[in-house]
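A single protein chain has been removed from this complex, and every other one stays in its place.
Now for chain A:
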Amino acid sequence: MPLQGESVPANEPSLIELYHTMLDMRHFEEACLEGVPTREIHGELHTGIGQEAVAAGIAPWLRGDDALVSTHRNHLHGLAKKVDPYRLMAEIFEKDTGLCRGRGGHMHPFDPEKRFSATGIVGSSLPVALGFAYAAQLEKTDAVAVAVIGDGASNTGAFHESLNMAAAWKLPLLVVVEHNSYAISVRFSEVSATPTVAERAPAYRMWARHVDGTDVEAVSEAAAEAFAHVRGGSGPAMLEATCFRFRGHYEGDHDTYRPRDERKRMLVENDPLTLAEKRLTELGLASEEEMARWREASRTRAREMLARVRSDPLPPASELHRFSFAGI
């Protein structure tokens, strides 16, 4: 939906741009999947396949001086924060050319220049993001600190502590909740006192919006409002986007906790890429042929990146202790 009135930003992204972002995200993740059976990625891998509309929808509103602290499922947020995809993929593939020289791996990528970081511990992105938010407040800039969390993190103590502090001190914190309804196997509705996360925000006197996280335009529209709120100095905000995790929690998760028909339906009805394609067609913005061409071009770019990453060296074992302390 087009934005109305004063909330229309100068750089409102087109659906075509948003679709391209999502395509690149999907193909990035699909390239990563190839490293699992070959054990090039020899630990867990959590992909954001199915959740692209959330990262793509916030991407246009993220500035270079904003900080973003992500989760175990962080690749798409890194791409949204304009982290070099090649160096991110190299880190996921445990290479010496990766962002963190193979020390972090896919769950712990750090790019200080892009002010992007992540944590593998559920709920722990929030406290770190508070620090970036306090830094922005001290420096009197309108930079925003974004903490991405999943619905599962909303039941941690860190969630309450951080929201209370952010609101008490009016910190420029934006909490993006990727609500995919499952904390690994446990359904949010079965263990949570509220049907949504966003409805808890008013208890902290926080601005909040709930949005369909499979609709990239809706996410972008809501993100525009959320960023404007936080940048305007009105304190923290929460944007909850309901979405679907297409894969298991991690690669190798048998995903027996979700009924088969639920999984089937989600793939058919809730794919943010398919939904965007449908809308592009309806609006006459792109033909099937064009979209097929875009998909192929995006897939080729990801595969070329994968080939390059695969030829990169692993970190030398002789440097095991390197980076353990400053100067080492």
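Please note the rule applied: a residue touches a chain if its C-beta (ideal position, glycine included) is under 8 Å from a C-beta of that chain, and two chains touch if they have at least 3 such contacts; residues count from 1.
The criterion applied here is as follows: contacts and distances are computed from a predicted model.
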Identity of the absent chain, which is to be given by its UniProt protein name, from "Transcriptional regulator, AsnC family", "Alpha-ketoacid dehydrogenase subunit beta", "Glycosyl hydrolase family 16" or "Sugar ABC transporter permease": "Alpha-ketoacid dehydrogenase subunit beta"
Options A:A31, A:A56, A:L88 or A:A129, residue touching the unrepresented chain: A:A129
Per the touch definition above, residue among A:G57, A:G102, A:G152 or A:P172 touching the missing chain: A:G102
Residue among A:S14, A:N164, A:S189 or A:T300 that touches the chain left out of view: A:N164
Given A:Y86, A:F110 or A:Y250, the one touching the chain that is not displayed: A:F110
Residues from chain A at the interface with the omitted partner, ascending: 67, 69, 98-104, 108, 110-112, 117, 119-121, 124, 126-135, 138, 145, 157-158, 161-162, 164-165, 168, 322-327
